[in-house]
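Only a single protein chain was left out; the remaining protein chains are all shown in position.
Labels run A and B following the written order; every chain starts at residue 1.
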């Protein structure tokens, strides 16, 4: 583990080989796996869970209730959320609600190998499927299926991508790496080995 | 008042009970009220005014000319602005304009109890009304009415919310807390006590 002298790492649950850069803060109670790259200014709150080989680019904010699986890429400035109707918790009108996390905290899950593009915002209570690709600047308001490409505000489905992140054409062929997929029910499965 | 050792608080006008977290900066000349929560990496510029019990989540930027009233919630990564046609002030072509703040600075006001969702951008010269709810990722280009819900880029009206932030149905009933409202002219007023 390598922690920049200007970073704050208070967690005892950070895996081997993970690097934490300047002005980042991993709170006590946060879990971060091995071989991760935690960029400058990133914030990982107590209660957040990050897998192995995950990349969190600069300024990403991962709150309590957010789980990010192995190999995910979270682009610069991506913002997760965990409260679908936030108010300032010290306002008398809502103070009671905020006494108990179960009253307001909604979990978010990013599955294995997914990409969240730069500056995207992910609303609470959602799942971004394995190897999905959320375009830069998207505002994610619904679940994203595995290998699905979504873009826009609100984010809308735009197609499907390969595990390598290349766009799949109508024949489910990836022009970037040569992999071919087929539908098995609602799931894409690789058809033969990829030609990396 | 509680200031993280890695924060910079240069203002003498920060109220009792306010906490300022790491890598945040409250400039001399900024005013921040009591019982606020100023998140990591937040920037409050000289000339900005923040009320009591306000929550500024991580990385919020509050510039000169921005006023945020009591009990407001400003989500992570929200960006305010104060110049509607910015150029680099040291460019000879516009240097003269930037000598005098009155030439370019346009004020912004967030009223009592309003919520600005994560990653929203608020253009200059606007007012976000009391208890309004700006959805995450919205780009606010027009005034937002009290208790109005707006979303999208540009942000468009999508309905009305309760003081508790719950959505109001067509009967102006809040399913979250049981409050009922009625229109008094163009203003929503509570009809009987809320059932918190």
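Note that in this section a residue touches a chain if its C-beta (ideal position, glycine included) is under 8 Å from a C-beta of that chain, and two chains touch if they have at least 3 such contacts.
Everything quoted here is computed from the prediction, not taken from an experiment.
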Subject >> Contact partner of the left-out chain, one of B:61, B:74, B:164 or B:188 >> reply: B:61
Original post:
Of B:33, B:51 or B:77, which sits in contact with the chain we cannot see?
Top reply: B:77
**OP:** Write down which of A:3, A:164 or A:180 is the residue touching the left-out chain.
**Re:** A:164
Subject >> Residue ranges of chain B at the interface with the undisplayed chain >> reply: 8, 23, 25, 41, 43, 59, 61, 63, 77, 79, 81, 85-91, 93-94, 96-97, 119, 121, 123, 139, 153-154
**OP:** Name every residue on chain A in touch with the hidden partner chain.
**Re:** 6, 22-23, 35, 37, 40-41, 53-55, 58-59, 71-73, 75-77, 113, 115, 117-119, 133, 136-137, 151-153, 161, 163-167, 176, 194, 196
